[in-house]
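Shown next, in structure tokens, is the structure this report addresses.
A single protein chain has been omitted; all remaining protein chains appear in their positions.
Each chain gets a letter, A, B and C, in the order it is written, and its residues are counted from 1.
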């Protein structure tokens, strides 16, 4: 098939960071300043987009300096994720916290991320509601929480209509269950909020944890409002957000994902959200970029009209044959 | 809390049937005619609603006779499920089949179910798209399938606006993956079809297989359009549609489900969709009704304003205490 | 790596059968006599091994005729699975049924399978305890069941020490839970029974449903007694025994499985246990054989000493690189 030639590849800034978990809380590696991490991006061919942590990486106080760093290294900001999850105060939620003071802090942090985005010419703010959920039955009033999310999204979208506000949905972790759990739940909520600059971020790992088929969800989000703004790409064993190397486990489904992204005209960044706790981050990132490009090379060899003919017949034997012949050496 | 006194309890007609599976294709028991099965309903106190199989149980040719049977036994038809899944011809789908002739048969079957519903005074037709899905990557064009579902639902809703058309979503089985997979996917699709008589059926077992929290989805469907028309109730190990006895595994979540159904004003049938392959169907059904009523009795003892206070604080320790004290002897 | 040149490929006889499920109980296709199904094997290049159903395909009464058919078609019997699961009477188990009469039937069926194996020169009888398990908490005494399994296996092994008796473990279905659930549980039980002709059958789909890593279990069974006698190969989404095409979803893990089978000297049949409900069985089987052979071709190009060096360092980046370069075109 014909694929777009100027694919934009990105990665989260944290890939060159310390990678703590609940057992090795100091990180499997040393934490590193942003400048160091950005410089590492320049050592990976074709890696131009940086997905930044709001607050920690960039905030309204250091945004001008960050902009200079991006210019210096020839990089592009792909997204800023507002920090509404990484502080102890958010233990019962950000936007949905029962504590009004906490909700205010969440709002300030989202505004800071939007304002910072303007400064550094970033077009997209990522809202990941990682603490907004619940752990136990009978713990929350689901109605109240959904209402708060709708209202908050209206405010966030209206605060600066020039900036896209996109929700990175995830079904679970760190809360046992999160409200913004699936593509269709998030879509329902942003349709209720009804603002043109609201969209969805599909992290294929999150989608798998939520039981989704990633390609189907790309099509779904295209058809029902064209709201897919951005993707994170990685792999996992489908049980948890493992943030593993692209295509390392679910190679065929990853290829189909890339196919449907091209087919539906996705033109945003392909951002690696991968965990390098136990790997050399630089060679690991290079390997992921190499895999992504190789799979896009496979896409180019796929005969789209032949596939369309298969789709018309739902002919799985033929699709198995084509994948075998095109993908495997 | 105050609960509605006239809870309507139902069951699928197949509970008194043969229960085949892929290994014991002749059934673990003998198949039985509808009259026998309806008579069994009368032997279970408070079991008044019958969930009928379209075609096999009731069709336009025998509907008048079925109506007589319902009168004779003092039962109420809770739903008719159109048979768009139980024939070999639907091996690649009903509405989404690549074969136009098959799609026509599906349409005839849905019309037959709607027409039969009118005859027997049933208000709801259940559409379960059990064969509409896919098995392999690169097998289908998801966009085409979603479009067909939207168009089909418009036609089905318009065919008789007096009858509710409700989708029983399920994520998988018998196809490896089904399009009408979750509450929010089904909701998105019926909102696109945009007809007032379209709704959703939540089978708590299906919802668990799809990774959902059932109480959260009851609230979700209430808030975003009030589209919950009907429920199936059972239990499973969350991996598969086991159709096990109510509350047998997930007792606390089942209690919360009943709580939210009451809290959101659900007034439809509580229909048992349980499998009696290895149990005496009559005593098994009685046991399920007894459990359902006992759990509703627990609901009555729950202090709703105390719970609301807990919700306001997301106070899990208090919710654990209340459940322990109210539920456990 | 150097791989054995005379790989033996087989399939279950049911691949050319009717494929019923609980919704389409008459089968997605017509059932076919054994002779027809065996003839179909001859149309698939390199498919020589047949995995037979005890009772239905072969029993002591027709075994001589079956032997003639195998000769006529130039096929080899790979295994006979004793039918201790496909009859209604086994609804609460075979060996572990609470009904002594049923246990006797199970024993007769196992003896029949062993005797039939002798007649047709089959070296292996497959015991799949698909009904031996439970559905609900507090339903069975686990101790009694495990004891019965141990005693039964002693008897089965002693009945004819020339025939290998191998357990095809599976964690669930058709019972909600099965006793012979994992490689290590089955191994523990056969070690307790302590007979040299007892072994294990690893169906990679079953292993995945049980949460196992298939390659790890091949190594585990090699190291702790060298008890892997036979394999079934297919794919699934890991949630259920989907019996899908080899490598269709978990391509990399399938490749690693083939690697470890070679590395540990497995020299039995590679038997396809795949479901052709919705596919043309002949072209589907050919496609599976083609994939299996192609993946074994990839194995040949893998540099085993390079991999061993990687294993010594647990160097995942290098293993990702090698797989990318060797597997993907």
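One rule holds for everything that comes next: a contact is a pair of C-beta atoms (placed from the backbone, for glycine too) under 8 Å apart; a residue touches a chain by one contact, two chains touch by 3 or more.
Predicted, not measured: the structure shown is a model, and the values here were computed from it.
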{"item": "Candidates C:33, C:98, C:265 or C:297 - the one touching the absent chain", "value": "C:98"}
{"item": "Candidates B:216, B:242 or B:279 - the one touching the absent chain", "value": "B:279"}
{"item": "From C:80, C:95, C:210 or C:233, residue that would touch the chain that is not displayed", "value": "C:210"}
{"item": "Per the touch definition above, residue among A:34, A:127, A:150 or A:249 touching the missing chain", "value": "A:249"}
{"item": "Interface with the undisplayed chain - residues on chain C", "value": "92-93, 98, 134-144, 146-147, 171, 177, 179, 181-182, 184-185, 187-188, 191-192, 210-213, 215-216, 219-220, 222-224, 252-253, 255-256, 259-260, 307-308, 310-316, 319-320, 322-323"}
{"item": "Interface with the undisplayed chain - residues on chain A", "value": "20-29, 85-88, 90-92, 130, 135-137, 172-174, 176-177, 236-237, 239-240, 242, 244-245, 248-249, 277-278"}
{"item": "Residue numbers in chain B that touch the chain omitted from display", "value": "238, 245, 247-253, 278-280, 283-284, 287, 290-291, 294-295, 298, 301, 316-317, 320-321, 323-324, 326-329"}
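In this text, only the chains that are shown with their structure count from here on.
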{"item": "Chain centre separation in whole Å, for chain C relative to chain B (CA means)", "value": "36"}
{"item": "Separation of chain A from chain C, taking each centre as the mean of its C-alpha atoms, in whole Å", "value": "40"}
{"item": "Junction residues of chain C, two or more chains touched", "value": "245, 248-249, 278"}
